[in-house]
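Heads up, one of the protein chains got dropped from this complex, but the rest are sitting where they should.
Let's look at chain A:
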């Protein structure tokens, strides 16, 4: 960033996301559309840039939040911020075998079915079956774990015991928890302000984009040292085992550059995702991430954000080279509103010290449900405020997720949501408005109604306020006319098996042993064009 005037503070812009967990129904549409767009290639069978996990639950990969095992994120060593996996020398010493790399079993072993036997099995008394085959080595396999295996608390208490967040809570809580509370947590890359995956990459292939803060992997510079996989505490960098490169959520940057929301946001049926610009002071990030007490990290990160309404901030942002329409977008940013103005959104695991930039509005609905189940009026403000405080179980769990265990900010956010419900119910029932409800949570009536509009109505134009990328090239709206993935050699992601592109020969597609699938096309890898060899089975000449 060029510093034009040394006195004005540096300002950087970040495209950030907020998800309203109250509205997530766990339908996995975001995961599926994301996978169809980005990771439907061989080598990434097990990869979900976006996944939705049931809480309480182990998550994906299993138990990823247990940093004593995986060593993701940063920790303080003598007051200095050091990647938990160790400093530079230790990283280089472990280059030849990374001790903290999750195994494929920690995600799951990808598989397919030998559908061929359904049509080619000889006539017999038994109904033919399609036995599972490993997508890794093509051999017959037993399916013992898969994506969302423990969805909706499936699998019961033995799987719950593997939840690292639950493990930090008391025994009583653990026993009562599954009756009390369940919600869904959609996760993408956090595009952190202080990304530890970038910090541990020996090749310098990973970087944070200056203009929009998106964290990316340069596929041409990645050498497959796989340190980023362990370095990311959210385990959102994946290793493509066929190309030998790291891949991660790109925040759909070609769409963002064109002013469109990410695929996961666009296709979210619950309309729970918000995208917008946040302005922050990059010089404060290091200090904030090194805050001694983990519980202060949430406040410290809030302190890094700048108020775009402040004329001094707008001036400094312009001085830092941020385009005018970005500053304008930052003012209308739903993300900034939910994080800083209404303070209902909270970061996921701030204790990892990466300063994550995908925040969450904690779910209030389970509290209302629990209250209604006990015969109370679940939306009465008096009942609701009391219940939030007394339902220690969900509050403690949410605090472990969002505020390093400090229930204060979670309680405040839930109370704001409760106040919004009560306030809006009075309006809906034609009762007189009660300004005391809004005042009780530090808001005014207009503020609470604006928050209601943003959270409950969630209009498309208000959910996604994304400025198009600015290109300073003369004559240039180049970025807006076309997708930034168009063109030769871009995006550097692994090409489909089309002829014409030179790349090192990849390992052969594993043949499905003992089945008729040999020589057949894996439809997951088909780009939909033409009629590649192996799309249809070979015609058996004898039968004609």
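Here, a contact is a pair of C-beta atoms (placed from the backbone, for glycine too) under 8 Å apart; a residue touches a chain by one contact, two chains touch by 3 or more; residues count from 1.
Going forward, contacts and distances are computed from a predicted model.
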Missing subunit (named according to UniProt) among the choices "Tripartite tricarboxylate transporter substrate binding protein", "Cytochrome b561 bacterial/Ni-hydrogenase domain-containing protein", "Respiratory nitrate reductase subunit gamma" or "Molybdopterin oxidoreductase": "Respiratory nitrate reductase subunit gamma"
Sole contact to the chain not displayed, among A:22, A:190, A:212 or A:281: A:212
Option touching the unshown chain, where A:11, A:185 or A:198 are the choices: A:198
Absent-chain interface as seen on chain A, which is shown: 83, 88-89, 91-92, 95-99, 101, 103-104, 134, 136-139, 194-195, 198-199, 201-204, 206-212, 218-226, 239, 241-245, 257, 469, 471-473, 492, 494, 502-508, 510
